[in-house]
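Notes follow once the structure below has been shown.
One protein chain is absent from this view; the other protein chains keep their places.
After this line comes chain A, so read on.
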Amino acid sequence: PQLPLRHRLAVTAAVTFTVAAGWLYLRHQKEQQQQQRHLRHLRSLSLGQGDFQLQDTSGRTRSKADFLGSWVLLYFGFTHCPDVCPEQLERLSRALELLEAQPGLPPVQPVFVTVDPQRDDMAALRRYLRDFHPRFLGLTGSPGQVREVAARFRVYVSAGPPDSDGDYVVDHSVLTFLLDPDGMFRDCYGSARTAEELARSVRGHM
């Protein structure tokens, strides 16, 4: 004798649900593995390894050693940026606020490195960073010094042609890098991630 319709429907629903749950779980695992593989690859490139020399907004020379002992969120941008850099800095500031709201987490040092050292001197960076998180550290230097740091992080930088009043935009990779207290690269975040995702990821690394 066949099971009544009600039971057959219940069994079908249970099987479907189990299959769907299993599929979602496997897909999640696959994404995790891909993410881990991607990060391992980035770490094998030794992103951000080696020393650098830049000047902060008070004129002090800063090198890699100055940041050891602290988690760092590092963003490359320029002050004449139309929209992306302010958005990314807002996001970074918001992520920091979320992390600061959590008791027991070590502080994170936000750093902004200019890819336009020609125009972004100490004063320009000071003015610009005033609108974002108060602990933001701005770094500039000679074109050679900046080029070197960008290269260490595999950050693409390309100044566009100047227009009639000498203004130009600098095309660059939009990435925020997470470095641990040993100065090692841990993760990088593209423009699509939200502040909440950033905070969650940083917390996960800590």
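The definition used in the following text is that a residue touches a chain if its C-beta (ideal position, glycine included) is under 8 Å from a C-beta of that chain, and two chains touch if they have at least 3 such contacts; residues count from 1.
Following the convention adopted for this analysis, contacts and distances are computed from a predicted model.
This figure omits one chain of the complex; the name its UniProt record holds, of "Mitochondrial inner membrane protease ATP23", "Nucleoporin 43", "Aminotransferase class I/classII large domain-containing protein" or "COA6 factor", is "COA6 factor".
Among the residues A:M122, A:V169 or A:A195, only A:V169 touches the chain that is left out of the figure. Contact with the omitted chain, checked across A:P82, A:P103 or A:P134, is made by A:P82. Contact between chain A and the unshown chain involves residues 80, 82-83, 86, 127, 131, 160, 163-165, 167-169.
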